[in-house]
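Yeah, one chain of the complex is gone here, protein chain that is, but the others are all in their spots.
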């Protein structure tokens, strides 16, 4: 039975809406309005009608779907192929305190928050106020805001020392902040970066060598989709060929 | 401060041991013995000596490292590039009940258990007793045994109905069990499979079409490592080119 | 100095035309007409004006450009990444007689003809008359028609026996014709196939096993483009992820 506070998706086959249910709230669509109350208490798979009579099926909204289709994107998002690997590679687990900057559209934040909840927290630093606002809305849609602390601030400003169990940095010139980040991490903590160009990767690797990091790795993840047709199985014609290079290291 | 019950890694630069600390236990190495008591209470980064005087550094053991370097492998493991994506794609989160079969060496079980803890559980079905035993040892090494229920049984035998929030199947001929699996899942639950050959993928896709599944996808994940040298950045010469195809679908 | 009979490209920066020069002929563009005579005798890099005054630069037209941008495409073409590898893998060289079927848009025919000229020949069998006509036009544009024999016929019909030094087959169900093809090849001849789906590859491999072929291989070629910006070097965002599987074998 669907409860208030849950995030669900509604689809009429053509359109798809993601909403977090709140009693008495109204979802406005170009096909008419839907009262959240008509969804709360129903089961997944059931249908609901707009005041104009258009039917929408109520479906579960997985984190994957919320990130890929539900959130507002003001920036390039970090795709699940990358955010999933980041989460495992950083060893995120219930209870971890994780440094993040910038927040982007919150896609990675959601995946990481899910990995450290219920007792851990993502500490997300973002200097761009617009990005921060959109990301907060997105994180609320995914029901993860209790596991994120937001800081409208730059990585140049002071960070708590020897505090984070892990960190992930997605800013344009991370080499400026390595010392600050290094100090904020606990010994043994894993740290990751995403960078789109090879020049940035080289520049960052140079900087990392000045600190007591070890097991530095650079990887790239490629996701290839196939057409799911049993008797004509083949890869899709086109694919996303690049999102970014991932750099991982550890504080000794 | 390192506590009893924690899993740590010890390295002398050449060898690497993963142990879960238990008071009064002894780790035997070809370089001499180490008493767990000498590690408990220390901090990461400190050194410990064997009774023959060889020094080992005590390092944190991330789930990633435990899976890649710590666990005993009797079967092909599911690599983090795949298990991470599986976890996000299935939408695993604290509290989920997840069907798994077979257990393999427990590599995926560990990653999934980490994603559903503390209040969720992996229900792992394995008919091969040897695999099951090794997997249990591996899962204990990773400190995840409280979040896994083990069943020494086949997918042909009865499963709880309408019970699981998600499922992942890694057996040779999964098409035999689709009906049983389908019934065990809740509506909206995500289900995944790993299969190494294209023929198996085709055969499974055919079977899935007989049931009320939707949003079926087939993907493949490629991980490319780079040499992390700032002024000679380039991909590694060789890579793992194939682990398996991942198939995802959902119960309507 | 540019001569009659040569193929050149003309570009005004926005549009690109490929023409094979013939005295007194006129190229009509939406920016006005260009007389071939105005190009013959000029040098590459020079400009020519339409009768409406629009300027076009005369550039060399490489086979690569003719195939990628010059030929009319009625069918999926075989891209240079594949046709180049096919040519080397089949060992094509001056003097070879090569079986081809179907002709598609002639993209592969052009590359293979270039590899066997001046004394070799491509024997191209195509049952679809429209495809054949377009392909002939394309092959003429590339100046390769002297090295191709065209047959408006199916692979079911009789082929010369023990005649071809190599062969390449790009038809939907090549397994029907393997015996006929086998007999047409000389001992030691290399044979290749392109097939888009895994099911077709499996079906063909099965059939090949019935004949005295050896060193059968299946490969796939991926071409990844980078943005050629020195200080922001990175792969393009999207790529062609699949054209087809290439199967190679040899007659013993």
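Letters A, B and C mark the chains in the order given here, with residues in each chain numbered from 1 onward.
By our rule, a contact is a pair of C-beta atoms (placed from the backbone, for glycine too) under 8 Å apart; a residue touches a chain by one contact, two chains touch by 3 or more.
From a predicted model like this one, the values you see are computed outputs, not experimental measurements.
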Residue among C:94, C:156 or C:237 that touches the chain left out of view: C:94
Option from C:10, C:71, C:115 or C:132 whose C-beta touches the chain left out: C:115
Of C:15, C:33 or C:62, the residue in touch with the unshown chain: C:62
Touch criterion as defined above, residue of C:55, C:173 or C:220 at the omitted chain: C:220
Chain not shown, touching residues in chain C: 43-45, 59-60, 62-65, 80-81, 83-85, 87-91, 93-94, 111, 114-115, 117-118, 187-190, 198, 201-203, 205-206, 209, 216-231, 233, 245, 247, 252
Absent chain, residues of chain A that touch it: 198-199, 201-202
Residues of chain B (touch criterion as defined above) contacting the omitted chain: 196-199, 224-225, 231-242
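Note that only the chains that are shown with their structure count from here on.
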Same or different contact residues where chain C meets its copy chain A, judged by the half mark: same
Angular offset of chain A relative to chain B [C-alpha, multiple of 5 degrees]: 180
Separation of mean Cα positions, chain C and chain B [Å, integer]: 48
Mean-CA-position distance for chain B and chain A (Å): 22
Junction residues of chain A - those touching two or more other chains: 198, 224-225, 231, 233, 235
